[in-house]
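For this view, one protein chain was removed and the others were kept in their places.
In this document, chain identifiers A and B correspond to the written order of the chains, with residue numbering beginning at 1 in each.
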Amino acid sequence: MREFPGTTGLVFNEPLLWEKAKKGRCGMSLPRRDVDPAPLDDDLAGDAPDFPDLSEVDVVRHYTRLSQWNFAVDLGMYPLGSCTMKYNPKINEKLAAIPGFAGAHPLLPVEIAQGALRLMFELERFLTEITGLDAVSLQPAAGAQGELAGMLMIHAFHKSKGSHRTKIIVPDTAHGTNPASAALCGYVPVKVRSNDQGILSPEAVAAVTDEETAGIMITNPNTLGLFEENISQIARIVHEKGGLVYCDGANMNAVMGIVDAKKMGVDIQHLNLHKTFSTPHGAGGPGSGPVCVTEQLARFLPVPRIVQRNGQYAFSEEYPESIGKLHAFYGNFGVMIKAYSYILTMGPQLKRVSELAVLNANYVKEKLKSVLHLPHDRPCMHECVFSDRFQKDHKITTLDMVKRLMDYGFHPPTIYFPLVVEGAIMIEPTETESKEDLDLFIDAFKAVAKEAEQAPELLRQAPGRCKVKRLDETSAARHPCLSG
Amino acid sequence: MKELGELNLPDDLRYAEDHEWVRLAGDKVVVGVSDYAQDRLGDITYVEIPQVGDAFKKGESCGTLESVKAVADLFIPLSGEILAVNDALAESPGLVNEDPYGEGWILEVKPLNAAELDELMDSDAYLLMLERLE
Partner (left out) sequence: MRYLPHTPEDVASMLSDIGADAIEDLFSAIPPDCRRDEDLRLPEPLTEWELNGRIASMARQAATSPDYRVYMGAGSYEHYVPASVSHLLGRSEFSTAYTPYQPEMGQGTLQAIYEYQTLTARLLGMEVANASLYDGASALAEAILMAIRITHRKRIALSRAVHPLYRRVVRTYLEPGGYAVTELPYREDGRTDLARLSDSDDLAAVAVQSPNFFGCIEDLKTAADKAHEANALFVTCFSEPLAYCLLKSPGSQGADIACGEGQSFGIAPSFGGPGLGMFACKMKYVRNMPGRLVGQAVDADGRRGFVLTLATREQHIRREKATSNICTNNSLCALAAAMFMASAGSTGMRELACLNRDKAEYLKNRLAGAGFRMAFPSPTFNEFVVEFPPGFDAGYKRLLERKIVAGLPLGRYYPELQGRYLLCVTETKSRTDLDALISEIMR
């Protein structure tokens, strides 16, 4: 058997920046002063910022040491459910850093920015092809902003019909961003429960849908990793009452090349380029959350939109019904380059990506269900959800198990989400993990499950091999110390 | 988490469905949250309480209790006006965990309608409700 990746090694301590600084050092080559000083009036000028002074070596060692305290996709399997922690190709990074793109000013006259516009234009076309919808805006800076764009378009749609609706239906399995985005738009989220199969029933949706319903937000596949099989029927119910269907595309990695959003009855769908399209998560962003719509809603998309006229690309603001702007410029262009590069690298093989993502998740589900409770034992999509019910007898929780998993060299899955499963353990392996790495992860989880029975204290004390032991989050929240 | 049998549910209190307790003290009532509520929420990190003089109708949200990873509304179990709040919770929200029926009290309320008190559960009925809930 292969060794587990987790081990001990020499990890360096590193103080805070200002604990190692010394006045008078500088870690940056300062540009030559070739003009005279032009001092500001005293009533405007302040003191120099209270920043630490460090040499370049100080700074390089500081961040290199800090980096070694992180776990990352490039270090090992990172099976966070609903996050799609797939491999982030290096060529994408190189291409996004090409000076012609990285250095481009967003307000350049478009005739000298044609390459950037062309890239965005083509990426929009690719995303319409992948979703089956008709038009796209790349402007949302992340998934949640894509959701906001969607809600704003629903709002604008009803307004254009002279009606003002108040409610958005949100299933109990939804990401927290869904109700928050709806509320930001002034809508009251109405919760609808999933059935004992873990999906929405048309009856449950019909029961809460009425003339006040602006729309439904539905994640498909949902956060239990299950395909919402009744989505077409649900869409018809909502449409009959005049509402719209918003699909949270966070889990698109399961169904590329397989489903057609328009056929499902979806009117609006956002995508997360930092999930499905391989751009790195950056330890919390930047992401990119393009929003795709049907033809009837295209006029509400954020502006400016990119148009092609006489072989030239241009920005157009000529959409009077547009919801307006969400980003100062056009969104996270640097992230778009990486997604564009990924799509060109994969081409129609994106379907294979989804197939293998689903294969990997089902494999993990099948192999772990003997040691972890599986609330919904049926074929899953790209992720599977277990619970800690089997470990309850030993007073071991989900948190204890995943902390112990760290010692084996794996990042924990998403835990305690979705809320409909108590003690949830949500595993999304993604397609870029090999069978060997999956087997090692499965063995590690099995070993942890065994330890839960035989040596539960080991789990409660875990992790033991990370830079720090378990942290006291309660004290941190009771007496917040947010800056040094 | 405590088993239901391990919970401390004093007999001299009345309980609401949303896990608040009420103690009659002359013409006013003291309100807090039950041992069950504090146990299920976990270590409480912040208590958001209304201001003295605010008035609420029975069942309205009048504040929140926060733990590291959860937020629960505090629903007022009786209609009335807030007479006093436990200022010690600002500095020591953990009192709600350590002593939910004593130092961890949350509000004093001047009830608008004394009959509402009779609508609340006694400890046996509350425990029965918890058993059904679990």
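Keep in mind that, in the parts below, contacts are C-beta pairs under 8 Å (C-beta built on N, C-alpha and C of every residue); 3 or more make two chains touch, one makes a residue touch a chain.
If you're wondering where the values come from, they're calculated on a predicted model, not measured in any experiment.
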Among the chains presented, those that the missing one touches: A, B
Residue touching the undisplayed chain, where the options are A:Ala207, A:Val307, A:Ala455 or A:Ala476: A:Ala476
Contact partner of the left-out chain, one of A:Ile130, A:Ile169 or A:Ala339: A:Ile130
For chain B, the residues touching the chain missing from this view: 45-46, 66-71
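What we mean here is this: only the chains that are shown with their structure count from here on.
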Centre-to-centre distance between chain B and chain A (centres being mean Cα positions), rounded to whole Å: 38
Complex contacts: residues of chain B adjacent to chain A: 43, 45-46, 66-69, 93-94
Residue ranges of chain A touching chain B (in the complex, touch as defined): 416, 473-474, 477-478
